[in-house]
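A selection of the complex's chains, in situ.
A and B label the chains in the order they appear, each numbered from 1.
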Amino acid sequence: MKQNQLWLNSLITSNPQEGFELAIKLSRMGVKSTQPDMEVLKKLRVEYANSASGLTMASHVIAVNFQTISAANNYWR
Amino acid sequence: MKQNQLWLNSLITSNPQEGFELAIKLSRMGVKSTQPDMEVLKKLRVEYANSASGLTMASHVIAVNFQTISAANNYWR
């Protein structure tokens, strides 16, 4: 992750689905911050995208980030 | 997940049970966002649906999403 690149300007989205997509992005940026090498990430992605527990863990991280984004957007009420 | 398909319009449901069902849906969409291939998902589903820890992990993700949806609905008070 290049720190000087702007990728997270706001947590506000126009609807829940865009919020969910932002949650996916945050989850991936959390991974990239630890392993920035795209080649390694692609290889590992194949691995956990074919593992039941890997996918459930990924969905868990998205759920936590979606909780944050939903609160930020006052749940799009 | 086709990004341009609308599947999450609102977090508001008419009662807690519908909220729980939406939490299940969000949990599955979190999985699909990482592994969109339905054939792979079906195969893996058999695997974790027969694993005690896989099922508990799935229930955990649903619990986190249900927390978000419950707050969005002001707990259907």
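What we mean here is this: a contact is a pair of C-beta atoms (placed from the backbone, for glycine too) under 8 Å apart; a residue touches a chain by one contact, two chains touch by 3 or more.
Fair warning: this is a prediction, and the values are worked out from it, not measured in the lab.
Sequence-identical chains in the complete complex of this entry number 6, based on the file rather than the 2 shown.
As a working rule, only the chains that are shown with their structure count from here on.
Each chain gets a centre from the mean of its Cα atoms; for chain A and chain B, those two points are 16 Å apart. Contact residues of chain B toward chain A in the complex are 3, 6-12, 26-31, 33-35, 40, 44-45, 47-48, 51, 53-54, 57-58, 60-61, 64-65, 67-68, 71-72. The touching residues of chain A, when paired with chain B in their complex, are 15-17, 20-21, 24, 45, 48-53, 55-60, 62-64, 66-67, 70-71, 75-77.
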